[in-house]
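Every protein chain except one is present and positioned as in the full complex.
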Amino acid sequence: MTTLLETRSVSKNFGALAASTDINFKLESGARHALIGPNGAGKTTFINLLTGVLLPSSGTVLLKGRDITTMEQAQRVKLGIARTFQINRLFRGLSVLENVYISIAERVGAASQMLAPAGTRRDVIDEAMALLETLKLANDAHRTIAGLPYGRQRLVELAITLGQKPEVLLLDEPAAGVPSAESHIILDAIDALPKSIGVLIIDHDMDLVFRFAQRITVLVRGAIFAEGTPKEIGANPDVRAVYLGQAAHV
Amino acid sequence: MSAPAPAYENPGAQALTGRHRLRLWEPLPWLLALAFYFLFPRHLGFGTELLITVLFALSLDLALGYAGIVTLGHAAFFGAGAYTVGMLAHHGIWNEPITSLFAAAAVAAAIGFASGLVLLRTTGLTLLMLTLCTMALLEEAANLGHDWTGGFDGLTGITIPPLFGLFEFNPLFPKVQYLYILGVLLVCFVFVRTLVYSPFGQSLTGIRENTLRMHAVGAPVRTRLIVCYTISAAVAGVAGGLWAQANAYVNLSTLGLDRAATVLIILVLGGYGRLYGAFVGAVAYMVLAHFLSKLYPTAWQLGLGLMLVIIALFFRGGILGMGDVITNWLRKLRAPS
Amino acid sequence: MMKRILAASAALAISATLAHAQEVKVGVNLPYTGIGAEFAQLIDRGMEIYLKINADKVKPYKITLIKRDAKNPGGNDARVATQELLTQDNVDILAGWVYSPNAIASAPVVNAGKKPAVIMNAGTAHITNMSQYYLRTSFSMWHAAYSMGEATAKQLKAKTAVVGYTDFPPGKDTLAAFKRSFEANGGKVIDEIPMGGAGAVPDMTPFFQRAKDKKPDVFFVFVPAGDHAAAVVKTYAALGMREAGIKLMGPGDITQDTKLQGMGDAAVGLITMHHYNADLDNAENKRFVAAWKKEYGANTTPDFMAVGGYDGMALIVHMVQQLKGKIDPEKAIAAAKTFKSNSPRGPISIDPDTRDIIMNEYLSEVVKGKDGKLMQKVIGKIDNVKDACKAQKIAPCDKGV
Partner (left out) sequence: MIENIASMLLGGMAAGMVLFIVSVGLSVTMGLMGFVNLAHGAFAMLGGYIIVLSMRHWGVGFAAALAIGFVLTAAISMVFERLLYSRLYKAGELDQVLFTIGLVFMFIAGLTVVVGPENQPVPIPAELRGQLNLGIVQYRTYSIFLIVVGIVIAVGLWLGFERTRFGAQIRAAVDNRRMAESLGINIDRLFAITFGFGSGMAAIGGGLGAEFLGLDPQYALKYLVFFLIVVSVGGLGSIFGVFWASIIIGVLDFVLKKYVPQGGTLFIYVLTIMLLLWRPQGLFGKPQ
């Protein structure tokens, strides 16, 4: 097993406020890894550091051993890091299919094509339709995002990201707002991905996390608090005290 | 488990594969433009102005309607094109109509590229102000460069040789100008139409709808915006060049805030990001301005202002959006049965 | 305003049907909306007043005014308006033009349309060279400024002058005209200050401060009539330039009659050169001003723009009478060249060589009248002034038809 993504003593400060402190983290290829922690623990900040939305104050980020600490977002995407957002970031005025089309066209290099209609790139459309099919979105392909129920929108959020065919997939609360009857679609879709992909998921839904993850990292106040298999984490009394106990009350 | 349906049977896929096809009504505006030529030979001066405005609004639509670049300085490119044609002709360097337009497009594109390179890092009010100041700067430069540009008085003495060596431009009955401009508009329209339905155009709408997400899918957002802005500037330059040719003169009004604000109003009025919004908006605005100002020379502004307020408050998609609202409403009426 | 236009045309229509007169259509090209609306109104009223108080001179013809909005100084709307007046309304005569760029932009259309076109304001000198159908009853910038240069050196005995001007063609014309005649008569222009564009009124203070620092005998200022002029007088007073011994002077634009009272006492002592002010002491002017006040209110006053419209209409009526109502363009221009009239501004005529106006220029000083109101007192006069730019063939007036 190779290490896909790695951080070495990464810290991020906003003025005097430390959002991430000395994080050493590894995501292996094929990993199904979960990142949990109470609200404000710095989970999304950490994702932003990995994807290049934010640059760390100190420390290094490595992708397959290559230093990408200061690399731009778009370049990291080209190297195979893709993410979903905690709050949907969709092309709200466009149809579901167009949303996914944009993502795939970008990946396959069709997006700079000016003189042929988008509709003639059957390869892109076929791939997009296939993706929508796995996410049970094909019947909504023609609908505009703004008219779609929130749960369905979450699936589009995932579809756009999967359209990138990432090697590293970062999912920021993918199931938040998805009716529990449909949350299995997300897990099924992830199961259908090539096994070599490393997946990191952030979620508050402990059922989902424990069903999904082979490994769990607990983040508290910007620092790694504990890491281990679901079993280990579930049994860790400290984690239960600071986090699981708290979550159980929510 | 059933086999997945072929892409083209899905309504979403159908919409995407079919949207660039010519629709039945699409020749209509062009037929109307031709009909205008035969029915209103005495209004062709107005007609040429209208066609040029459509082209200018179309160029803005590309930047604003498709890529979401909110600019108040688009007249900079219109003026650049107009002055290019005007100065080449006035100083006796070059005046063949069609090749002059290429020069106009090139100069406007160069300015669009250079300013886009610097300005398109910003958004919102900052971008609005920067585009506006850039235009004001060009206007002031044209004013100060009196010896070259004619300054405030404008450039006169622009002689345009007959088109293809055959068709003479007549300042009083601009029949030739009208058809010539209509032809150029058609060519530019086909180009813009191709562009907006291409994958490139699709990615521009993506930038408009959600810039942050475009970054996240790895799109070179700034490069795309600069390319789009440059193309848009070139088309605006062609419009300006046509203006200079049709009027046989150029002056500072081609560069002013008045023109930039008017074209913005026209586009939003017609409906931006809709390709035909430029047509509908220009016709509605110019016909109203033209005839209201004739009937009520001092008060036409009031009616115009009222119309803008009503559109902004109640019909967000402009006049074409109004059409959508009505169609939806009709559909709902029919749906229960 | 609208009501008045309607009422006026209705009145014209009635008088016409009674007389079974032959109709002559005059296409009026004025900026009825926008920043020039005020000027359009003055010129418009000047024309209407002429038709009203000189009805006997118009008879038996009926003059119909067809008004089009030129909107702005941009040129293009004025050009389209001219074109439509010619092609849609089939007018016999064109008239109007507040702004020079509008007259310049309209020139190709006027040439193609072959109708006499009476310019009632636009003052850039070489405009009348751009079309053989252009006639002008207003002024060229050179009329006042050239006369002023001479009077400043000879009558006011000034040795040095600073010229401040609005940085657009009429301003540059004025500078050139004043400088040429002032220096020809032994004076010296020691600084030239462009004072911003014609669009927005700038804060005049920095320019005036600069002029004050140069300590000239006179500060000669040209700005467009209207807001600019009011700002000039205020700034001059507020900076204490009079106390510093600097005389403020300029063409009559800075003491436009409609603005004079609003300037307050600061304007007292201002010296101007112009072809008209509402206080001119002659019978025709008294008749004109009285009719104006009766028609538009005692608080209103005509000014040089209104008189441009008034005399323009006089010229139009002259052409109509000479040609018996049938306006053949070449004959009309020939007739216009014989035009002589006793105008509110004194005797005027059209220069047959240039189609521009020949008129008197009056050197005036602003004084406080007995009624406490400001008025302009004539302190000198130059008779029968031609546009020196064209008379002496100074570029760009050396070219053209």
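A, B and C are the chain letters, set down in written order, and residue numbers restart from 1 in every chain.
Here is the rule we go by: contacts are C-beta pairs under 8 Å (C-beta built on N, C-alpha and C of every residue); 3 or more make two chains touch, one makes a residue touch a chain.
These figures come from a predicted structure and were not determined experimentally.
Undergrad: Can you list the shown chains that the absent chain is in touch with?
TA: Over the full assembly, the chain not pictured touches B, C.
Undergrad: Would you mind spotting which of B:A15, B:L34 or B:V70 touches the chain that isn't drawn?
TA: For the chain that is not drawn, the touching residue is B:V70.
Undergrad: Can you tell me which of C:G74, C:P169 or C:G196 touches the chain that was removed from the display?
TA: C:G196
Undergrad: Tell me which of B:L28, B:I93 or B:V118 is the one touching the absent chain.
TA: Looking across B:L28, B:I93 or B:V118, the contact with the absent chain belongs to B:V118.
Undergrad: With respect to the chain omitted from the figure, which of B:I93, B:V287, B:A312 or B:I326 is a touching residue?
TA: Among B:I93, B:V287, B:A312 or B:I326, only B:A312 touches the chain that is not shown.
Undergrad: With respect to the chain omitted from the figure, which of B:A114, B:L257, B:A284 or B:M322 is a touching residue?
TA: Only one of B:A114, B:L257, B:A284 or B:M322 touches the chain omitted from view, namely B:L257.
Undergrad: For a quick check of understanding: of B:A15, B:L34, B:L137 or B:L288, which residue touches the chain that isn't displayed?
TA: Considering all chains, including the one not shown, the answer is B:L137.
Undergrad: What does the interface between subunit C and the hidden chain look like in terms of residue numbers?
TA: 1, 33-35, 37-38, 41, 167, 193-197, 199-203, 205-207, 209-210, 213, 226-227, 230-231, 234, 237-240, 258-259, 262-264, 266
Undergrad: I need the residue numbers on subunit B that touch the omitted chain, in ascending order.
TA: Where subunit B meets the chain not shown: residues 64, 70, 118-119, 121-126, 128-130, 132-134, 136-137, 140-141, 143-144, 257, 261, 264-265, 268-269, 272, 298-302, 304-313, 316.
Just so it is clear, only the chains that are shown with their structure count from here on.
Undergrad: Per the definition of touch at the top, where is the C-beta contact count highest among chain pairs?
TA: A-B
Undergrad: Could you work out which chain's C-alpha centre is the most distant one from the centre of subunit C?
TA: Relative to subunit C, the chain with the farthest C-alpha centre is A.
Undergrad: Could you say which chain's mean Cα position falls nearest to the mean Cα position of the entire protein shown?
TA: Nearest to the common C-alpha centre lies chain B.
Undergrad: Indicate the whole-number Å distance between the mean C-alpha point of subunit A and the mean C-alpha point of subunit B.
TA: Between these chains, centre-to-centre, one finds 41 Å.
Undergrad: So what's the Cα centroid distance for subunit A and subunit C, whole Å?
TA: 74
Undergrad: Touching at least two other chains at once: which residues of subunit A meet that condition?
TA: In subunit A, no residue touches at least two other chains, as defined above.
Undergrad: If we count contacts the way the header does, which residues on subunit A are in touch with subunit B in the complex?
TA: Result: residues 51, 73-75, 77-78, 82-83, 85, 89-98, 101-103, 105-107, 110-122, 124-126, 129-130, 132-133, 138, 140-143, 160, 163-164 of subunit A touch subunit B.
Undergrad: Where on subunit B does subunit C make contact in their complex?
TA: Listed in rising order, the residues are 42-43, 45-46, 49, 143, 151-154, 156, 170-173, 243, 247-249, 251-253, 256, 258, 293-294, 296-301.
Undergrad: Quick check: in the complex, which residue numbers of subunit B touch subunit A?
TA: Going by the criterion above, the answer is residues 4-5, 7, 10-20, 194-195, 197-203, 205-206, 209-210, 212-221, 224.
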